[in-house]
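Quick one: the structure is below, questions incoming.
For this view, one protein chain was removed and the others were kept in their places.
Residue numbering begins at 1 within each chain, and the chains themselves are lettered A and B in the order written.
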Amino acid sequence: MGTIPRQMLINRVTITFAVILALIVGWNAYVAANNDGVLTGQVVDSGGRAVGGAKVTITARTVAHDLEIGSIVSGDDGVFRFEKHGQYNLVLTAEKDGVGKSAPRHIRLYFRNQDFALETPLVLSTGSTNAQGS
Amino acid sequence: MAEVRIAGLRKRYGSVEAVRGIDLDIADGEFIVLVGASGCGKSTTLRMIAGLEEISDGEIWIGDRLVNELPSKERDIAMVFQDYALYPHMSVYDNISFGLRYRISDRAEIKRRVEQAAEILGLTPLLDRKPRQLSGGQRQRVAMGRAIVRDPLVFLFDEPLSNLDAKLRVQMRTEIKRLHNRVRTTFVHVTHDQVEAMTLADRIVLMRNGEIEQIGTPDEIYSTPKTAYVASFIGAPPMNLIPAIVDRSAKPMVRFGEVSLPLSDALSARAGPDGRKVTVGLRPEHFVTLGPRSGASASLPIKVDVVEPLGSDTLLFFSLAGVEGIARVPPEQAVRQGERMMLEPNLDRIVLFDAETGKAL
Partner (left out) sequence: MRSRNADWPVHLILIPVSILMLVPFYWVLKTSITGENIFAYPPSILPSDPHLFNYVEAWYSIPFATYFINSILVVFLAIVANILIDAAAGYALTFHFRGKRLIMLIYLSCMMIPFQATIIPAYLITVNLGLVNTLLGIALPHFSHIILIFIFKASFDALPRSLPEAARMDGVPEWRILLQVMLPLARPAIATSVVLTFIWSWNDFLWPLIVVRDDDVSTLPLGLARFLSYFEDTTAALYAFVVMALVPGILVFFLAQRQFIEGLTAGARKG
């Protein structure tokens, strides 16, 4: 028989595997498009004013330990931008002498190096211990 | 097309001998039917011709080749099985062509043969269907189609009609006969149905217990059976077999109970001495009914036990000298159960068998 019998092409097994394959390909395409590792956000003070020159630190969080990865300084508009952060589970803290420290912001991503933009800014304050939601 | 020669064929399963020495010459293009009761060895013989069973002893020749050691596929034969052996997951076309693909590589040639066979058998509109979508008769024809396309030297049929209902059986019987007329190849057909044997065969081979009882044309087997077994097997309803004694005290007669029947000269010559035990054979259609009282000398007084009206004839079941008898009479004769009447046998049609050996005299 030259042609593949129809029943071999259209049945639950092949369709299931085809769907799985499509999902895998689709997911990987999505990941590839969004994994530049760009992490952006803004630092503000307790009054809501942008804080420039604040040091923002990334700490990698795994089940075993926390490890500081690196830090960056926020620009004049309070916006900071990490590139190729390489993490999937991290904590952000911001501080500036004289203005205060932010509560640690725990961010969980779906894949390593996922592009992510903070929804709410990091708020610097003195002596605040409330953890803010991400 | 080829003739088939079987010499001294035997088949043993351990200590049991299923086939005990078969000698048979089948002419090229002949339609031979092997018939007999279950277990008589007819299927085993066929399967040995086919190569599906090992031959314990003897020789089988197809054409001018001794095929004992040849595997089935090299014997150039085709077989139609009792359960058709259709591949359920393949279409009719694929079923018919499946075996061909290992002999012929040319697709166009395969297609041509399949379509030709389909046309002969009226299967052309069904080529894409699967076996489960076909009726019994259609499946039978697909099985035949598969055999036809092989263009074999011999066709083998292993009780192909046994799975069909009565009406279909009659129809397919005719199909097989028609096929034989068309291809004129040697056909070897196995059945337990003696009607099939009588209607299909050029010659009948009646088997019993692994041996051949008689070979002959349907007419020969019917009219001149060589043994009582043959006589009772062929013909429906079966021949009446009545135990009797030769009585030569006056004219040559056979006597059973109170009744005597005169023997013709020919029979008398072979009947043997006075007092010899014989079996009298007379077929149900060889009686003529007479009224309750009649003067004919050779008449049998009977009491009718059961009347079976068939429409075309009426069957009368009666007892005679302690033996059950059957007579076939024209339907116009209104006979009632329990009636006493006289039956006149056709004396020329009496067959005598030796009571012990069963052989015809």
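Operating definition for what follows: contacts are C-beta pairs under 8 Å (C-beta built on N, C-alpha and C of every residue); 3 or more make two chains touch, one makes a residue touch a chain.
The shown structure was predicted, so the numbers you read here are calculated from the model rather than taken from an experiment.
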Quiz item: Out of B:G21, B:G99 or B:P301, which is the one that touches the chain we can't see?
Solution: B:G99
Exercise. Would you mind spotting which of B:A18, B:I32, B:A50 or B:L127 touches the chain that isn't drawn?
Key: B:A50
Quiz prompt | Residue touching the undisplayed chain, where the options are A:R49, A:R81 or A:R112 | solution = A:R112
Quiz prompt | Positions on subunit B contacted by the hidden chain, ascending | solution = 50-52, 72-74, 77-79, 81-89, 98-100, 102-103, 130-132, 136, 139, 146, 150, 163
Exercise. Considering the whole complex rather than only what is displayed, give the residues of subunit A touching the chain that is not shown.
Key: 11-13, 16, 62-64, 88-89, 108-112
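Simple rule for what comes next: only the chains that are shown with their structure count from here on.
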Quiz item: Once you find the CA centre of subunit A and the CA centre of subunit B, what distance in Å lies between them?
Solution: 89
